[in-house]
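First, the structure itself, so that you have it in front of you.
Of the protein chains in this complex, one is absent; all others appear in place.
All chains are identified by letter, namely A and B, in their written order; residue positions are counted from 1 within each chain.
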Amino acid sequence: MIPATTGPVGVEVNGFGLRYGGRRAWALRGVDLHVEPGERVLLLGPSGAGKSSLLTALAGLLDPSAADEVEGDVRLDDRPARDARALAGLVMQDPESALVMGRAGDDVAFGLENRGVPTTDIWSRVDEALAAVGFPHGRDSATAALSGGEQQRLALAGILALRPGLLLLDEVTANLDPDGVALVRGVLGRVLAESGATAVIVEHRVEQVLDLVDRAVVLEPGGGVVADGTPADVFGSQGDALAARGVWVPGRPLAVRRQAMAPAGPRLLTGEGVAFRYPGATREALRPTDLTLSAGVATALTGPNGAGKSTLALAMAGLLRPSAGTVRAETALDPPQPARPMWRWRGRDLVTRIGTVFQDPEHQIVTSKVRDELAVGPRQAGVASALIDARVDELLERLGLVALADANPYTLSGGEKRRLSVATALATSPRVIVADEPTYGQDARTWAELVALLGDLRDEGAALLLVTHDEALVAALADVELALPPRTAC
Amino acid sequence: MSTTGLSGTTSTDAVTTASTRGPTARWRTVDIVVASSIGVAFGVVFWAWGNAWNALDAAVAGFPPARAPMYGVWLVPAVLGPLVIRKRGAAVFVELVAAIVSALLGSPWGLYVVAYGLAQGAAGELVFAMTMYRSWRLPTAVVAGAVAGAAAALLDLSFYYADWSGAWQVSYGVLVVVSSAVIAGAGSWLLVRALARTGVLAPFASGADQARV
Partner (left out) sequence: MLTPLAPHPDAALARFDPVAKLTAAAVVMVGLLVTLDPVTPGLLLVLELAVLPLTGVDLRTLARRTLPLLLGAAGVAAANLVLVRGGRVVASLGPLDLTTSSVHAAASVSLRLLAIALPGILVLATTDPMDLADALVAHWHAPARFAYGALAALRLLPLLATDWEQVTRARRARGLDPGRSPVAHGRAFAAQVLSVLVAAVRRGVRLAAAMEARGFGATDVARTVARPQVWVARDRLLVVGTALAVGGVTAVSVAVGAWALPFA
């Protein structure tokens, strides 16, 4: 039985609460929310406030047999969300993990097959959905070759083809570069208008969706709804309180520019003509690039996805062997063997001089406790035990991780993991810090703290290399910006 | 929404809880996709391991019993799968996916690997079935590893080494079985415990014992 697509759906949430397995504190408790059919709601709250979980509950996808504890009631058009799944369409933030098929048309058809749409109707609806999002390529285009923005448009098409009465958008621009954000933003307005569906949107880049929503609802970690009204009301009257809690309030300057206080120090790392090509690939992932990192200078590495930013950062950190060019450590960095190229250094020599923060913090996790995680670097560097403990405590304090000292690093929230990965890179007080998207996933408060920390490091004489899409970070901190050109077509 | 406690206490959704827990339960989507992901991850591991295996082959000049102590790696999915997913058919399914993936990646053994995967999976499955899918502890894991290893050794002896003398066949078999019991049996059990502590197994029964912080 295919549920009829009856138009916009009303939402009723009563006393909803959620506690993740492995946590004592509730993520959300006592959430009451009523949404009229056709309303557009922006859901806000600091990170850890359970916004994604609420959307998952609205989509009827919470699994009762999971270790998480759930209480309360969620209804769509008066039916329990779990039974009304066909009415909701959830688009998530990571399109890479949501692609099911190798070709675009097949991917959109996937949802239609699942809902039992007759074969004869499937392909016309696929074309209709692809057109609705302005998908630039044909049905047979390879999904893996699409840019992030195009992939997210495809994901949206996949949901729209199902004609849901409730659209749930969970940070759909979070993983995209500025071009991708524009691509998706351009489509959202039209899509919302044409479908007429009710929408609940979680988006930390609030300015992007402000004119699409009629209502803003703010959630509190461990609690329920703390503010509800038109965006003007909510941000106007409560703007300060919200900003203090960490909510991204539009129209507020994120951070005052921290100009470097001292002139640039000695050169630490020099990259000349650094290029990289994957074995067997026709195009270069990174075209020959020159880059110099000097003490007390923060360099921002920007550019669209695929331009080779992460590749260059890894090469500078000595973790990737360039296909061409060299990366050299200058005498100021005290290289163990001056002639040796960086990629040949032993790990022990790297860890004391260069701290690397990876794009995915989970790749860096090597122990089962936050405290142990911070101790790894210093221990490998041969620092004395007592000093290690002191350093660990200092870092825990500095990055607001004291309460989580004994937790398994994998159980931290996204933002907490990011802070932990920054902390581990700093543990050995390296002179060079290479960070890939250090501010990703932070709320307003933790963002400001991270920027302050990075600024302090820079002023203490470290060389920073920041790979980032975050224009606010660049504005606040960067002394030098290297913008890599987009990848050229073959 | 129902209230479900960590220890499976009273639930208004009793029917759903009962039918999604327990060994005869239907596989949920997350069971299928995660079992497949584990299979894919091992397909990658096998592909890389296979190259090392062939190199080892050349080094020992084609003397299979010398490689046998490392054999257990091939059998890990047959034990790890059931320990994580805890549903009927997990050993077969995860081994099958791992085998298909390593074949797709260009493993020189092509479809052989798939036939081996099926047999190894079935053997591991048998052991868990004999405990009525109720025991997920170390001894069961070790036995499952050993039996899956025995299946693989039997296939090897039938296909490639049928004409060896009895003594060689037996010693080969024993080495493979012991390697599998240790690496695939005990090793998988340790891996799953470490996985549970990372919290990533929260959607599964195998991840239910987590300390609250």
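Annotations
In this section, a residue touches a chain if its C-beta (ideal position, glycine included) is under 8 Å from a C-beta of that chain, and two chains touch if they have at least 3 such contacts.
From a predicted model like this one, the values you see are computed outputs, not experimental measurements.
Within the full complex, the residue among A:Q238, A:T356 or A:T446 touching the omitted chain is A:T356. Screening A:T56, A:Q152 or A:T198 against the full complex identifies A:T56 as the residue touching the chain left out. For chain B, the residues touching the absent chain in the complete assembly are 27-30, 32-41, 43-45, 47-48, 51, 54, 57-58, 61-64, 84, 93, 97, 100-101, 103-106, 108-112, 115, 158-165, 168, 187, 191, 194-195, 198, 200-201, 203.
Where chain A meets the chain that is not shown, the touching residues are 1-2, 56, 59, 61, 85-86, 88-92, 94, 96-103, 106, 109-119, 122-123, 126, 143-144, 155, 158-159, 162, 278-280, 314, 317, 319-320, 346-348, 350-352, 354-356, 358-360, 362-366, 376-377, 380-381, 410, 424.
Note that in this section only the chains that are shown with their structure count from here on.
With centres set at the average Cα position, the gap from chain A to chain B is 34 Å. Against chain A, in their complex, chain B makes its touches with residues 1-6, 11, 13, 16-17, 20-21, 28, 30, 194, 197-200, 202-203, 205, 207-208, 210-213.
Listed in rising order, the residues of chain A touching chain B in the complex are 16, 20-24, 57, 62-74, 80-82, 368, 404, 406-411.
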